[in-house]
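Coming up: chain A.
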Amino acid sequence: MLVEALIAVPLVGAAVVAVAPNEYAERLALGVSAVPLVGSLYMYLAFDGSGNALLGGDVAYETFFEWLTLGPYAVNYHVGLDGISLPLVVMTTVLTTLSILSAWTPIDDRQRQFYGLMLFMEAALVGVFAALDFLLWFVFWEAVLVPMYFLIGVWGGPRRKYAAIKFFVYTNIASLVMFIGFFALVFGLGDAVGSTGLPEIAQALRAGQLGALGLPGTGAAIPADVLALSAFVAMFVGFAVKVPVVPFHTWLPDAHVEAPTPASVMLAGVLLKMGTYALLRFNFTMLPEQAATLAVPIAAVAVVSVIYGALLALAQSDLKRIVAYSSVSSMGYVILGLVAYSYYGVGGATFQMIAHGLISGLLFMTVGVFYNATHTRMVGDMSGLADRMPVTASVFVAGAFAYMGLPLMAGFAAELFIFLGAFRSTVLPAAPLFTAAAMFGIVVVAGYLLWAMQRSLFGPFRLETDYDVGRAPVHDVAAIVTLVGLIVLLGTAPELLYDMMSDATVDVVEMGGELP
Partner candidate 1 sequence: MVLSSVPAEYYLLLSAAVFCTGLFGILTRENALMFLMSVELMLNAANINLVAFSFYWGTLTGQVFTLFTMALAAAEVAIGIGIILVLYRNFDDVDVTGPTTLRW
Partner candidate 2 sequence: MVTVAGIYAYAPAIAALPLASFLVALFAGRWLPKEGALAGILATGGSLVLSAVTLVELVLTGEGYDERLYTFVAPAETFDLGFGVLIDPLSAAMLVIVSLIAFLVHVFSLGYMNDEGEPGLPRYYAGLGLFSFSMLAFVFASNLLMAFVFFELVGLCSWLLIGHWYREAAPPSAAKKAFLVTRFGDYFFLVGLVGVLATFGTARFAGEGGFPAGPTPVSALIHAATMVAAGVFLLARMYGFYALLPTVLAIIAFTGGFTALFAASMAVVKDEIKQVLAYSTISQYGYMMLALGAGGYVAAFFHLTTHAVFKALLFLGAGSVIIAMHHEEDMWLMGGLKEEMRVTYLTFVAGSLALAGIFPFAGFWSKDEVLFETLVHGLGANPLLLGGYLLGLSAVFVTGFYTLRMVMLTFHGDPRTDAAADPHGVGWNVKFPLAVLGVLATVGGYLNPAPLAKLTGAEVDFLHRYLDGPASEELLTSAHHYGDLTHEWAGYTAGSVAGGETATMLGGAGLSLALALAGAGTAFVLYRGPDPDRHTEALGDLRTVLVSNYYQDEYQVWLAEGLTLRTAIAADTFDQGVIDGAVDAVSSVSLFSGDRLRRLQTGVVTNYAALIALSVLLGLAAFAVVGGWL
């Protein structure tokens, strides 16, 4: 029942916070979010699962009961965690708590609604990572959009309405495409499955039970291989918007720029991981052969995301836009790791989800701390901030170097694993070329982050907006320093998470008993 508690506590907390007086909302929300945080850490320590939840592994913290029946399909309430989802759940609770802390300074309007939505989003996010039934998962998946829409649309910047609607509509249409693709598969499986449970569907698909899909009223049928391939493409496109992968990325910078800092943190840290998590769970776990068939175009898209995203970041002068585009770049690595279909590739991609979640969260939070003080994010409007805010500037430097993949920080471990895995990929033709091309991202990322730091943090102090810049409040600093600590911890001891991750991803990679 721990997973239920993890969902219910923030959900109930959200309702309570939403009616609490504004003065107490922030502290109340922090207290509420501490409960799932502690709970998930306990779950991490007491984790006793093994293998992949979808492929017959031992699922930890599992709950199962019948919910309803839709035609021939039983829809069950089925949740549980394995080595892939548990780290993501822990990251969700950590980032929620920290972003609530980082909201204390900037959010001074309608606090109770704000913190209520944050907690509601946490509940939905935990649900997304824990659900093992498709419809249950889809409910959580869509539920995440709602609070984020309001967080951007109500507390956002000047173009918040545009950004919020773009975010909502874009990702929702993508969900529709994905939904159709997935149900085409379920119908194609026919009698082979009797429920919308993800493990059942995944195992049936991997066992090759997909049949032709008859089209009612025409007598024609879509052959199984065409069906699988088009379902793969539909699901890939649907999730690619969420990740986001070039060319479906343009909602992201707009959403990030307009979103308030805590929403940006959650968006970059957790919401993007929903896309890669779903890609891993659906596309790459359920349809490995189609993934292998499409390896070259997917790898090409990944490499383009890495390089093109980094180039776009180089051209920006808004700090948040810079970090937003670099997220596009970093998520390209995840795709590359996934498509490599090797032990370190998929494991590294999973590790990168966590690493990027923490690092991009850190950078957005730090940019937010600067913004609270200076009321601008434009690189050209400021210089020499390190002079007035030395600790925050140091943290930004640490975050930037983590983003560049500095060794002994989480990003390096993740990128190293991905590169190693991709280089040796047996699925991807010309794997070393793709890998070497993607690696060039580390040079460009260093270029734009160092340049941005040089212009905004160093040199003589200058600020175009007329604000008195002083040291940041203690709770802001505490939030960002905690993240730096976590990043260094994971960078020096990646096996803290990598062991359980690789235990769950190895089944995905294993095809016919062979380990590439």
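Here is the rule we go by: contacts are C-beta pairs under 8 Å (C-beta built on N, C-alpha and C of every residue); 3 or more make two chains touch, one makes a residue touch a chain; residues count from 1.
Per the selection procedure, all candidates are chains of the complex that A comes from, given by their letters.
Treat the numbers as computed from the prediction; the structure is a model and nothing was measured.
J.: Considering only the touch criterion given at the top, point me to the candidate in 1 or 2 that touches chain A in this complex.
T.: Answer for chain A: candidate 2.
J.: Hey, which residues of chain A end up touching candidate 2 in the complex?
T.: 166, 169-170, 246-247, 249-251, 308, 311-312, 314-316, 343-344, 384, 386-387, 401, 404, 406-408, 412-413, 416-417, 419-420, 423-424, 432, 435-436, 439-440, 442-444, 446-447, 450-451, 453-454, 457-461, 494-495, 498-499, 502, 515
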